[in-house]
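Reading through the structure tokens given below for one structure.
Complex shown without one protein chain; remaining protein chains in place.
In this document, chain identifiers A and B correspond to the written order of the chains, with residue numbering beginning at 1 in each.
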């Protein structure tokens, strides 16, 4: 187990009229190598939870144990925690600041106090992982790049810290479908290659369905659901009550089944739907 | 810390003080400030305190709220107090090494500290009871006679409005960038002054770049909404003087006139 959260609570503006419970008794265990999707509408507590994971926010009560270390302890080494849990914020390209792409990606590793050789190696590796050409781009200014490329530089900056857990907060927000597919493809590749634990926060149920093995659903600061995508996306009505949806294709299969057609409705992708419908049509023909 | 500063904050309400024309309020506060600098004895301070307490009472702003506004500026008040108490020559009461406390010093230090406190409470009363928009409108209108000598009254007011509009946005952004850099191991909290200043680069560079990007987009959006400077512009809420405004202006002018005149009695 790489992460364990016990009875985590967080209250904004405690003891004032604006008091608000942002996290309400969260209990959670995450195993090494899991690919997790975290969903919930704006204000559900996702971002607050995510910022607890590397000590950016201190909980009001409860414990977060990462790789055996309780990060809520007073004398915990925060740098070490932030190396272990890499956090990519929304629109991360808005945090680029160095003159060259190399320097920007090297910022994290340098803060860890690594040797120049090690920093160099890490910058190279992480650029490769996100699909950026090291030789061609390392001395260019990050501000000359296109939006999608800037975002990859920013993600590389976090990957270069070699985190054991990588948290990405809506990494595809504002990108066009092509840019979105590229970034998601790279995240998948990173997962396959490095085997790290990934937590992906997203509003796109289609993306979640395509990538993750386990889904966490948050609502009003509570962890409402926790399960495999197939189980979670079966609960169309419950999800819609929480202001969330399911992939269009999943919804189609459910409606199609409700019309009295005998099909399996735990479908996540177009490909699965195609197989299922083909089977259905064949059965109908044979009958 | 930033949250504690009440100067510039608005305390919504619907009292006579809130409804008073912002131009009148600005003029009255200017008279108030002027009288503070003319007063040279403690007796007129009684009237000033009475004025402040009465205004606070009518405005419905909790007194505690206003006193909280003094807290961040306590440091400046203390410095003023200690400079005056130690630097004034006269009848020596105590000696602390090279420092001497004189009777005149105590008198002057108290007087100056009170003046500062009144100054802060008075101006925060203005901003607490006047919405930023009304305030900028008031300033624009009051300055407009000076347009003829080239003072860009409308532009100044527009700049103030935009600044007020974007302060919360930029504060939020600062927080976000800071956290993002901390996630990459940046340290904003330890080290000496020099290294701390250097550590701010990863915060300030993106903040500036984003602010310029916002400015550029805002300018385009304003152009698309037909903004072309202050000429021929109308306003949703035009300022109109009511009877209450005139009455307040005249009575307050007399009141502060009398306070100022105490200096010459």
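Brief remarks follow.
Everything below uses one rule, namely that contacts are C-beta pairs under 8 Å (C-beta built on N, C-alpha and C of every residue); 3 or more make two chains touch, one makes a residue touch a chain.
Assume contacts and distances are computed from a predicted model.
Of the candidates "4Fe-4S dicluster domain-containing protein", "Septum site-determining protein MinD", "Energy-coupling factor transporter ATPase" or "L(+)-tartrate dehydratase subunit alpha", the chain left out of this view carries the UniProt protein name "Energy-coupling factor transporter ATPase".
When the whole complex is considered, the residue among A:73, A:176 or A:231 that touches the unshown chain is A:176. If you put the hidden chain back, the residue from B:40, B:195 or B:220 that touches it is B:220.
The chain not displayed touches subunit A at residues 41-42, 144, 146-148, 173-179, 203, 206, 243-245, 247-249, 251-252, 255-256, 259, 261, 270-271, 273-274, 277-278, 281. By the touch definition given at the top, subunit B reaches the unshown chain through residues 131-133, 161-162, 164-165, 168-169, 172, 213-214, 217-218, 220-228, 232-238.
Heads up, the rule we're going with is that only the chains that are shown with their structure count from here on.
Distance between chain centres (mean CA atoms), subunit A to subunit B: 44 Å. On the subunit A side of its complex with subunit B, the touching residues are 51, 54, 56, 79, 82-83, 86-87, 89, 92, 94-97, 107-108, 111-112, 143, 157-158, 161. For subunit B in complex with subunit A, the residues that touch the partner chain are 173, 176-177, 179-187, 201-202, 205-206, 209-210.
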